[in-house]
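Missing here is one protein chain; the remaining ones are kept as they sit in the complex.
We call the chains A, B, C, D and E, going by the order they appear; numbering starts again at 1 in every chain.
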Amino acid sequence: MKVKDLIILLGGHVFKGILSRDYSTILRISSVLRKLRDLDIKMAIVTGGSDTARIYIDAIRSMGGDNYTQDYAGILATRLHAMVIMSSLGSLAYPKVVESYEDAAIAIAMNKIPVAGGMQPGQSTDAVAALMAEKLGFYFIAKMTGVDGVYDKDPRLYPDAKKLENLTYDELEKIVASKPYHPGTYELLDALSIKILRRSSISTIILSGDKPEALLDLIEGKDVGSVIRPG
Amino acid sequence: MKVKDLIILLGGHVFKGILSRDYSTILRISSVLRKLRDLDIKMAIVTGGSDTARIYIDAIRSMGGDNYTQDYAGILATRLHAMVIMSSLGSLAYPKVVESYEDAAIAIAMNKIPVAGGMQPGQSTDAVAALMAEKLGFYFIAKMTGVDGVYDKDPRLYPDAKKLENLTYDELEKIVASKPYHPGTYELLDALSIKILRRSSISTIILSGDKPEALLDLIEGKDVGSVIRPG
Amino acid sequence: MKVKDLIILLGGHVFKGILSRDYSTILRISSVLRKLRDLDIKMAIVTGGSDTARIYIDAIRSMGGDNYTQDYAGILATRLHAMVIMSSLGSLAYPKVVESYEDAAIAIAMNKIPVAGGMQPGQSTDAVAALMAEKLGFYFIAKMTGVDGVYDKDPRLYPDAKKLENLTYDELEKIVASKPYHPGTYELLDALSIKILRRSSISTIILSGDKPEALLDLIEGKDVGSVIRPG
Amino acid sequence: MKVKDLIILLGGHVFKGILSRDYSTILRISSVLRKLRDLDIKMAIVTGGSDTARIYIDAIRSMGGDNYTQDYAGILATRLHAMVIMSSLGSLAYPKVVESYEDAAIAIAMNKIPVAGGMQPGQSTDAVAALMAEKLGFYFIAKMTGVDGVYDKDPRLYPDAKKLENLTYDELEKIVASKPYHPGTYELLDALSIKILRRSSISTIILSGDKPEALLDLIEGKDVGSVIRPG
Amino acid sequence: MKVKDLIILLGGHVFKGILSRDYSTILRISSVLRKLRDLDIKMAIVTGGSDTARIYIDAIRSMGGDNYTQDYAGILATRLHAMVIMSSLGSLAYPKVVESYEDAAIAIAMNKIPVAGGMQPGQSTDAVAALMAEKLGFYFIAKMTGVDGVYDKDPRLYPDAKKLENLTYDELEKIVASKPYHPGTYELLDALSIKILRRSSISTIILSGDKPEALLDLIEGKDVGSVIRPG
Partner (left out) sequence: MKVKDLIILLGGHVFKGILSRDYSTILRISSVLRKLRDLDIKMAIVTGGSDTARIYIDAIRSMGGDNYTQDYAGILATRLHAMVIMSSLGSLAYPKVVESYEDAAIAIAMNKIPVAGGMQPGQSTDAVAALMAEKLGFYFIAKMTGVDGVYDKDPRLYPDAKKLENLTYDELEKIVASKPYHPGTYELLDALSIKILRRSSISTIILSGDKPEALLDLIEGKDVGSVIRPG
């Protein structure tokens, strides 16, 4: 598989150290991103929300705030993470947090890296990554998350769970719907995102946020993580 | 002193419980704000940043981000707090976080409570409160913070520090500049804010964020906290 | 069931006459909306796209345009329909097509009827109606579409199909997934919308766009169409 | 005449096939635009509205909508056409429909082709092309329309009408005002546009939308269509 | 003639004293506007540019700036005048300078007076007033300018010039086109404005900016200035 231009989706897992001021994961990711850039890879970055999102969503819910407003607070939290990544990239990054897909395309046209968080209530950052891939004409999303791939059973419960190196979105949906998973605890990609990824033939590669160097292997054509294809 | 329409500035202190999911202070403040509303007080609210702001500012600095971007992250943190307060006020609040002084004035014209966080890098939420008072034509700012007034010496260092019930901005500047204070540790109002407050004859009342009920006393004409007047 | 404030979702079906300059359906709907207003019902309107959307989506696809841009053209088409409805409401409507949920809330606060089309690529007008209900704190969506309710089988294929007057979102999902339906031909509500409707306990009433007077019956508490409840 | 940088104004005539899904004219124009680009011609594109505009303007008028709103619907229709052209140009085009003259200038500075529809109620797309030429510092507008030039009499009524290869804006105004034309039926350029074109010494070349290849001849210096000069 | 809701267009003449700090005319106008408000007249205000506009247009032209940019500077000048009028109206005015017709309509819905300057290069403030009347559904524009009405000849050149109390837009065009006027020196309404005024049946009343009290007479039904009707 030849991956070139891609969306890099940094899940909340990547930012888990921030509240305790541990920036080691982010620094390693930032270093990998700079190397990708040196290899002339075109990329756009989407950042997730993690604990900060959860804390404010909880506060707003406790105050009686509606789900729309809760989502919106989650978006602000993802934008804080976008600013952290933007800062780590210095002048390589587009100089403002991207708040529309059109702005992401303008950034790419200026040879800058667009960095976005969430965009709209009701929409996950997975969906943002998928729509951004559509708008930019990219065919790959690398999702950096808490597991290093898709497993046939929940790897946190079954020691014999087997990683699937290649699968389709259809297969992913069957696995997630099947018994060995606790529903809701292991949603790698939500339904809206899969719908968009399928309609535009975009593949997703699941990688561990703790091993960002795998992104370099991916670009070199090595098999890493799990690749989910349109079918 | 007859206080009617006012800006209520909720310092970071008020939000210190959020990261540990302790919403008691916010709930008490929210209850007071609703009572003020029942008394037909026109008000606008400005929220500070606290730990969340400091955490992200630190992360961005550690990534090499500039001071402008650090300030901007602080502003996003204050807006998260604005959303918490907005949610606690339900339909009394203007339905989006206010990001311009003009929007605040439109909210007031619609008989809704505008809630804002920071506005611009390089500008404290004190300055936001001062400019908003100018734009709305209000003559009072109640600042809810970690101390219950202005003291002649730093009350955290000197047990015999005396609270000043009435003073002018000139006197405030002299106290802050004088020896018994560790510079920078006790800045109740920054220089830009004082300049604006003075030019538009706006008084500031310093109250403890832990005793929000004092706001009701203030409206009833009782002496609470410290009142700083233009002179 | 006591329905008061509600979102009225005018599906593409309602606008099917526009290309042939037949405005009879729209005029009847407009007359019903004015009557609802006289009854002091708070409402917001979301308009679908129909043929105009399909024509431009097809043109853009034929030119090599991506799915994101196709969706965006669909949104412009829905906004043309929003302008038609807005015009039919005269000064009862908010004076610009609503392009954010916050603007819808501002319209309601001003006692005007917000009229929106689509908002974001990747998101149906069903999802717009659901998010708007969340933001406005409304618990009902009346969807005016090409059928007068939910049937246990596809009514266009099975003459013995039975209308279900009451069902849950769970039941709706089972019916749609079951054999007697040609998948995709009868999607009354998409997955993202159902997720939002469920999390915020919003009910949807399916009504025929050809009998808009049913909206008045609904408000009077009569049983009309099919009511889908959170469960 | 040496034409280099230019505004290409695609009149509604060019889009007449869209409602019947006939894209042949647009495909030929798109192919010519790509060739112009290969010749290093700087260009900006403005698209007209055609039937879609007329249909929605009629619907809005029938609903009691004012002329301002009718114009606005016409603008949305022209933006649908802008998206069609944008899609046909792929990454050569600026990635969002241009909604301000400043954005057009930014697109040019980024070496992308700006594509705009209408801008403001009360203003034709001719006027948009004229103002865009001013802002971009271009001296030529090529208007692709339903006739292949300016005639001394209405060519649809008089078989002996003669095409004028060169004329001034003064002469154009005299012809249009003279008897052999049915007033209003043959307005090649409106009064506001001519005023702008004159004050900034911009020439207009009238070409047939059915023969887009004439644009290539124009760039090569050949005499095509009718050239209207400031005088 | 019964004039109720109206656009008040304050021509540049009204602001001629500003550069020499003579505010007498503006103060008188402001006092009249407040009285109109007391009479429950709905109104919107459009301000012209005068010397300040001319000075900056000249500076920009001298620097090589294009006509578009010159117009834009003129618009900023008119907005300075809008701020002066807004300030004179205090809380009666919408709290920001209106930059879109939709905002003007929102202001009216909030029972505030919208104040606008220019909107777009290529468009006079006459055209702004005309489009605003369309959007707001108003049928009258009162233009306060340097003359107290329309004359059959240029009153500055011909002592026997006669004021016309009633005329149509057709008649106005004939007078302006006729010999006794120096073309360009006495353009009471430009061609674009007349086109809009005609299509929406809006009347214009020409009044002297030096006698703003005539506005009160107008509302009382007295004959003042010159009334130009659609015909």
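FYI, contacts are C-beta pairs under 8 Å (C-beta built on N, C-alpha and C of every residue); 3 or more make two chains touch, one makes a residue touch a chain.
Note that the structure is predicted; figures quoted are calculated from it, not measured.
Of the chains displayed, those contacted by the omitted chain across the entire assembly are A, B, D, E. The missing chain, though absent from the display, is touched by one residue of E:60, E:108, E:144 or E:194; that residue is E:60.
The hidden chain makes contact, of the residues E:87, E:111 or E:201, with E:87. Considering the full assembly, B:131 is the residue among B:131, B:175, B:188 or B:218 that touches the omitted chain. Checked against the full complex, the candidates E:7, E:32, E:45 or E:77 give a single residue touching the omitted chain, namely E:77. Looking at B:91, B:120 or B:178, the residue that reaches the missing chain in the full complex is B:120.
In the full complex, chain B touches the omitted chain through residues 66-69, 101, 119-123, 127, 130-131, 134-135, 137, 191-192, 195-196, 199-200. One chain is missing from the display, and on chain E it is touched by residues 18-19, 21, 23, 26-27, 30, 52, 55-56, 58-60, 62-66, 69, 72-73, 76-77, 79-80, 83-88, 90.
By the touch criterion stated above, the residues of chain D touching the omitted chain are 102, 105-106, 109-110, 135, 137.
The definition used in the following text is that only the chains that are shown with their structure count from here on.
Listing every chain that touches chain A and chain B alike gives C.
On residue numbers, the B-C interface is repeated by B-E, which shares over half of its contact pairs, out of the options A-B, D-E or B-E. With each centre defined as the average position of its C-alpha atoms, the distance from chain B to chain D rounds to 55 Å. Chain geometry summary: the mean Cα position of chain C and that of chain E are 43 Å apart. The residues of chain D that reach two or more other chains are 66, 69, listed in rising order. If you sketch which chains touch which, the pattern fits none of the simple shapes: not an open path, not a single ring, not a star, and not all-to-all. Inter-chain contacts, as defined above, occur between A-B, A-C, A-D, B-C, B-E, C-D, C-E, D-E.
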